[in-house]
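Rather than the whole complex, this shows some of its chains in their spots.
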Amino acid sequence: MVLAKVIGTVVSAHKEERLAGVRFLLLDKINPATMQGKGDLVVAIDGLDAGPGEIVFFVAGSSARLTAVTDGKPTDATIIAIVDNIEIGGKYVYQKDKA
Amino acid sequence: MVLAKVIGTVVSAHKEERLAGVRFLLLDKINPATMQGKGDLVVAIDGLDAGPGEIVFFVAGSSARLTAVTDGKPTDATIIAIVDNIEIGGKYVYQKDKA
Amino acid sequence: MVLAKVIGTVVSAHKEERLAGVRFLLLDKINPATMQGKGDLVVAIDGLDAGPGEIVFFVAGSSARLTAVTDGKPTDATIIAIVDNIEIGGKYVYQKDKA
Amino acid sequence: MVLAKVIGTVVSAHKEERLAGVRFLLLDKINPATMQGKGDLVVAIDGLDAGPGEIVFFVAGSSARLTAVTDGKPTDATIIAIVDNIEIGGKYVYQKDKA
């Protein structure tokens, strides 16, 4: 899975019918060592009501369909976790409640 | 999913039989922060009658088969949405009706 | 799908048994904007009798198994179309019968 | 599969329900020729109780679901082995019990 920051939204009225009612967020992949965005943006389906600025991770590939909101839907990127803490080498590099 | 601009078409008479009648579009992946093409081109199946210059996003992998026009077909990239708006940090970086 | 040029062949006598009788071609991915090879070579299964120098596109991932010659076989790249024309911005960048 | 070093952990309370009780580790892919990290970090599910500093390899894609702890879960990266030895050209470049 890949860590990313929620930076925006994508809206489409004309889309594959199986995607009706689905919410699309724009994510920027981050380097957790620095918590900086990589400028590598991806559109992901959100089933966790993630908000702007939140750190999440998403799942790619066929597993992106294995969530409560994406079963049977054509997705290759679905947010599956809103991150509370990231620890590297025993030190927190990110703590949501201190962000 | 990946945002891209429709820049052309690809035509093939001699192809896998399951692809009969399918329309192939040439897409250039874009960086939504700048809306510029990356020069990273991909051939995608179109089931939404997307037109030249339109901003779309496509789904990759096995999910590319999960649309009305691609069920059971050998595709790894299918357009699943024509984009109306892209918002980053509370500002629109793309609005179709103002493009 | 990815556009590529057929540049060679790969032969193997000692291979997974499900691949008996399958033909392997060596492809160089191309940038259709310039029609130049990228030097990014891939081995693909050919079910269309594609020949050297021809422009094709192949499908990657699990969809590579969904063709007449690859059903149930271990492949991640199968040629699914021999290209006749590529058009970008209303102009032909490739026409097979003029190549 | 890809060799990597365990460098940290990721914690999330708010996640897809199928991931309840799952442990997420942060891995840095390594170049086994030098055993150095590439700075290319990925979040993987751990079913082997891997610890910080250990060299592992993980499986990507749909196969990430084919382990004792990930069956039916949305994962695209699962640790499937803790590495004891890596040998290149007849010489050990890594031996766990001498690390």
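Observations, loosely collected:
All chains are identified by letter, namely A, B, C and D, in their written order; residue positions are counted from 1 within each chain.
In this text, a contact is a pair of C-beta atoms (placed from the backbone, for glycine too) under 8 Å apart; a residue touches a chain by one contact, two chains touch by 3 or more.
Quick caveat, the model's predicted, so the values are computed rather than measured.
Sequence-identical chains in the complete complex of this entry number 5, based on the file rather than the 4 shown.
Please note the rule applied: only the chains that are shown with their structure count from here on.
When the partners of chain B are compared with those of chain D, the chains appearing in both lists are A.
Bringing chain A onto chain C by least-squares fit of CA atoms involves turning it by 145°, to the nearest 5. When you average the Cα atoms of each chain and compare centres, the chain farthest from chain A turns out to be C.
Residue numbering shows that chain B and chain C use the same positions for less than half of their mutual interface.
The mean-CA centres of chain A and chain B are about 21 angstrom from one another, to the nearest whole unit. Contacts with at least two other chains are made by residues 60-62, 64-65 of chain B. A linear topology is adopted by the chain contact network, the touching chains following one after another without closure.
Remark: the chains found to touch one another pair up as A-B, A-D, B-C. Note for the complex: chain B touches chain C at residues 7-19, 24, 26, 39, 41-44, 52, 60-62, 64-65, 72-77. Residues 1-3, 31-33, 47-48, 57, 59-68, 78, 80-90, 93 of chain B are the ones that touch chain A when the two sit in their complex.
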